[in-house]
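Only a single protein chain was left out; the remaining protein chains are all shown in position.
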Amino acid sequence: MTTMSEATTDAPAAGEDAMSRSTLYKGRAARWMVRHPAVFPFVLLVLIGLVVGTINPFFWQLANLFDILRAAVVPGLLALGVLVVLAAGGLDVSFTAIAALVMYPVAVFVSGSAPDLGIAPILLMGAVAGGLLGTVNGILVNVLKAPALIITIGTQYAFRGLLLTFVGTALFTNIPASMTRFGQLALFRGTTQSGLNVALPAFVLVFLAAAVVTWLVLNRTLIGRAIYAVGGSSDIAARLGYNVSRVHLFVFAWAGMLAGVAGIMHVTANRLANPFDLAGTELSVIAAVILGGARITGGTGTVLGTVMGTLVITLINNVLILVGVPSNWQTAILGAFILLAGLFYARLDRLAAGR
Amino acid sequence: MHHRSLDPQLLFLLFVNAAVVVAAMVLTGPEFTSAYNFQSMASQVPELGLLALGVMLAMISGNGGIDLSGIALANLAGIVGYQIAVATVDPSVAPLSYILVFSCGALLIGVIGGAINGALIGYAGVTSIIATLGTQLFFTGVAVGLTGGSAQMLGYIPMFDSFGNVPVMGIPLTFALFIIIALAVAAMLKFTKFGTHLFLMGSNAKAAYFAGIPVRSVLFRTFFLSGILASVAGIVIAARTSSVKWDYGTSYVLAAILIAVMAGVRPQGGYGRVVCVVLSASALQLLSSLFNFMALSNFFRDFAWGVLLLMFLAFSRFDYRTWLPMRRPS
Amino acid sequence: MSSATAKTNTALRRSQAVPFLETHDLHKRYGGVHALKGVNLKIERGRSYHLLGENGCGKSTLIKIISGAQRQSSGQVLIDGHERSDLDPIGALEAGIETVYQDLSLLPNLTVAENIGLTEQLVEGHGRLVRPLKVGRVRETARRALEVVGLPDDRAFMSTPVELLPIATRQLIAIARGVAGRAGLVIMDEPTTALTRREVSHLISVIRRLQDEGTALLFVTHKLDEAREIGGRGIVMRDGEFIEEIDVTETDNAEISYLMTGRRLELGRYRAARSNVDAAPLLEVERLTRGKGFEDVSLTVARGEVLGITGLLDSGRRELALALAGIAATDRGTIKLGGERIDVSSPAAAIDAGIAYVPEDRLTEGLFLEKPIRDNIIMSVIDRLRGRFGLVDRRQANELTERTVEDLKIVAPDISASVSSLSGGNQQRVLIGRWLATDPKLLILNGPTVGVDVGSKDAIFRIIQDQAEQGMGVIIFSDDLPELLQNCDRIIVMRDRRIAETFPADKVDEKALYAAMGATARIAGAA
Partner (left out) sequence: QDEQEIVTVVKVAGESWFIRMEEGVQQFGEDHEGVTARQVGPGRADAAQQTAMIQDLVAQNVDAIAIVPMDPSALEGVLRRAQQRGITVVTHEADNLQNTQVDMEAFDNKEFGAHFAEQIAECMGGEGKFTSFVGSLGSLTHVQWADGGAEYMEANHPDIELVSPKNESFNDANNAYEAAREILRAHPDIKGFQGGSAIDVIGIGRAVEEAGLEDETCVYGLGLPQDSGQYLESGAVDGIAFWDPKDAGYVMNILAKMLLDGEEITDGMDLGVPGYENVAVSQGPGEGIIVRGQAWVDVDASNWKDYPF
């Protein structure tokens, strides 16, 4: 909250020098951490791996690691979208509604009208449809000039209502063959000692590709810098010649596009299209991005950090069973974990600020 | 703060409330405007309304303040209150003390939960969205852990059931309680030192600190109060349903934010009015009941809420600039 | 001035025929406010101009129109003789107009290099954003510009987010951005408010070099002495209108103030010769130390005394001010007020002890901009306004506010108007009013007249003297030396985190003060 350090209080004269030096180092380390946001989630990842792996060596089995990667794909795609919007100073909560509003009609339409369509055009349809819905968010943010969080709460309700009122509500299992095939396509296949098939699904690459492209956009194009500029201060950015409304359009379209792709991947991975799916996961996706070092106030955040943050959240969800936490208490443990991470970041920010 | 009594939100919300009632008279039968239905609607407002008041307080505190843990805490309060009450009092012998123990237990959990939120956000400096997301999961998780996920039956206690469901002199008691609490919160915001400090802190936290406002304690008290409001909501829910369960009202998280925002509470902090929150909650209730009367699907209601929110933003756009602050240079 | 006319190069000669920029009959209305009432301006290459005028006379508005941040209501802007009345920020930059805004307009989360070097590529793409970023170019451009303003250009510094840097460095970075390109006109809105003399003198040499290269400069400033050092034309505005163009080196302060305000103001010493100062000290600070901030600071202030504290940027003066106000923690030492040891571990504690602190940056540290004047003033004394049941008595609150507004001559539509609707000088008076309402024993002002025009300065100085007269102890932290010389009994100079020297204010001049600060006295001598 406050920028001044309250770390140093009346310390006795003797130990004073040593103490202020240690706070100094801590401050420096903290600022280094703030500027390398992927480090914290990475350390967490390693720590959790070590602890869980010790308690239950099964953790290190390929099958389990593949599972974590597979489960990270959809939240990861969504998280990249959240990151881009957050970097531009907004907050989007409509992305799950977009994903659902894209995946369901696309799956139903393709299997009804073009059941032989390949996965590439389906992904493209998802990306375009998601991008268009995202653009609606962007236009509303520009026109209504209200905080993005509020507008996307509105569009979340509207998109979801639209889907369930006018498109359909029934579980759809007859998804196009190309989606089923792509969902089962494996990069790597093996069999465990106990005779179970394990596979690293190829659609993990979709996440990887999205992460790389998003990184390129953020770091190697002018609009990437413009996104952070607007996130830092949209008024100042406007005065310096950045086209703020175009940045808004872009980030929401990008987030929408990623959400559309995530929706398609969700159907592909699960082999069914349930219009009720994904709703309610938006906060944990946002938590993953924050855990990856992006600030809720905007203007910061990195792709690597976001990927790490997603993996951490997926990992925690996954390992509690392995460690033997009874399922009734898993939610509480997850909550406690998020709180601990929040406390860590708060402490870090204070150390970084109070030089 | 200027032109307070006639600000555009208030007018707009009054208009929406009136418009829905008029529309209902045209579109549905006379049942909608019957006393029974008004009582029925009034008794549905408090649970969500109380949570929205908590969200409002959190939003006023600024710096992206928000409370996502409200309904989770409300449910946990109900569950723990129930467990304490069942363990100590036999409801068939002493129903009144059973209810009192239940309510006190629930309030106690509200106090503890609110204090946890307040301490995390105020003293430990955790961003409120992260802190309350964490506590939301934590409270929910504890509730599941304590109950194994099943509903806890309070049993039929006529006195408590009447409190939840039977109007006195035409007014549902839970609604009356809600209005009293809303008035108290409004008075607190307007006439106490805490209220003044809260608004100022919400509009510029750094200046507040420099000016000697104890920002940490103000933040603590804000979320503490929000926690207490949540536990009252938990008691109201228990009274209305005679049971407590960990996943009651999962849709309330965003709905409470929706109400606060439609009430014109500024998400950047520093501005919000209780009367608008009450009117906003009642507008949504009227609309939702109207749709139920018209046998329109709940999905359509979600759609309508979203569009209504966007329309509201479009409406306030006319006037937005005059009450949007001059941007502070960074 | 002299060097600008001495050297004539080809660029200068070419420009002689058509001025770089002209405005014709420029009007600007903000709703009901008529901020510019037909301004005609002519700016020629290689010359310096100074916009002079009171708060709210339209200086910033004029600049915003020229730099494309805002559109005029009517009138024309001509660049190189071509009509360009539809300027947007990118258009202005393309036309070669660089602006250093009053609020610096740096992007806090971007690095030093990006803040300086991105504009160039933005302009090259005519504002289009979907283009590859030339990462190397950004750094190269930044390095060149940083060298010009005398900042380090190593990789570590260039990749630091601007928000982590002190305000003076930020101001230099904003200036670096302004001079990074080959601009035809560089506009600077109060560019030196955070700079020390040493940095100012460096800036002036940069300005001379730009002039030699044919760049025109347009300054907004309230520091007339600086304007005089830079030389050039002064454009005096009053109430949205052009009043007169003068030669700044040849017009004295009294005359300029008169043109700006239409009133004659006193310019001598405000402080009566040791009028009402107690013998016994009010504030006693002993061996106060704060880690990297300052060391072993001992000083006293008597009841009714006005003490000035100055020093260069890193001298520890700002940290000392924050420590006395309870905002920055100290490691060692004691503070006594009225003979009793007091606790200043938090702002609230300092206030309770009787210390009031008017911070440096009123917009972010002092005021609640969108809140009413009333709330801004009464917030510090709420406890006194509580009536029955501990509730705040609105009537009393209004009375107190009205009294303050009257006493401090704050110009405001009414007390429930938001502070953001006031001009800078009036905002500062609201802030001072808040602290006077607490009836403090000791009033600490940090840069009380930064960015405030002469008219408001006069009013603020009178308030300070008035309070001292009534027995309040006052400390002014400032780098505006004339202000200290006009108002103080004693002036303490800090250097290298310690007190270097203490002077009686009526027996010292700027030159001696600069010498004590460790700054070169060259400029002080020239002034």
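Which chain is which? They are A, B and C, in the order written, and residues in each are numbered from 1.
Everything below uses one rule, namely that contacts are C-beta pairs under 8 Å (C-beta built on N, C-alpha and C of every residue); 3 or more make two chains touch, one makes a residue touch a chain.
Please read these numbers as outputs of a predicted model, since none were measured by experiment.
Colleague: Identify the visible chains that the left-out chain touches across the whole complex.
Modeller: Result for the missing chain's touching partners among shown chains: A, B.
Colleague: Looking at the whole complex, which of B:Gln9, B:Ser226, B:Ser289 or B:Ser316 touches the chain that is not displayed?
Modeller: B:Ser289
Colleague: Pick out which of A:Asn64, A:Thr96 or A:Ser111 touches the chain that's been left out of the picture.
Modeller: The single option touching the absent chain is A:Asn64.
Colleague: Of the residues in subunit A, which ones touch the absent chain?
Modeller: Missing-chain contacts on subunit A: residues 58, 63-64, 67, 71, 161, 164, 168-171, 173-174, 184, 192, 194-197, 199, 270-272, 274-277, 279, 321, 327.
Colleague: Across the whole complex, list the residues on subunit B that are touched by the chain not included here.
Modeller: The list for subunit B reads 31-32, 34, 36-37, 40-41, 43-44, 47, 148-153, 156, 161, 164-166, 237, 239-243, 245, 247-252, 288-289, 292-293, 295, 297-299, 301-302.
Keep in mind that, in the parts below, only the chains that are shown with their structure count from here on.
Colleague: Find the geometric centre of each of subunit A and subunit B from their Cα atoms only, then give the gap between the two centres in Å, rounded to an integer.
Modeller: 29
Colleague: What is the distance in Å between the mean C-alpha positions of subunit B and subunit C?
Modeller: Centre-to-centre distance between subunit B and subunit C: 45 Å.
Colleague: Show the residues in subunit B shared as contacts by 2 or more other chains, in ascending order.
Modeller: 206, 209, 329-330 - these are the residues of subunit B that touch more than one other chain.
Colleague: Please output the residue numbers of subunit C that touch at least 2 other chains, ranges allowed.
Modeller: Residues 103, 105-106, 108, 327.
Colleague: For the complex, which residues does subunit C have touching subunit B?
Modeller: Counting only subunit C, the residues touching subunit B are 102-106, 108, 163, 325-327, 346-348, 350-352, 357, 359, 363-372, 375, 378-380, 382-383, 386, 390-392, 394, 416-418, 420, 434.
Colleague: Note which residues of subunit C are touching subunit A in the complex, please.
Modeller: Its residues touching subunit A are 67, 69, 88-90, 93, 101, 103, 105-110, 114, 118-119, 121-123, 125, 127-133, 135, 161, 164, 290-292, 322, 327-332, 345.
Colleague: Taking the touch rule as given, give the residues of subunit A at its contact with subunit B in the complex, in rising order.
Modeller: Per the touch definition, subunit A meets subunit B at residues 1-3, 93, 140, 143-147, 149-151, 153-165, 169, 232-233, 235-236, 280, 283-284, 286-287, 290, 295-297, 326, 328-339, 341-343, 345-347, 349-350.
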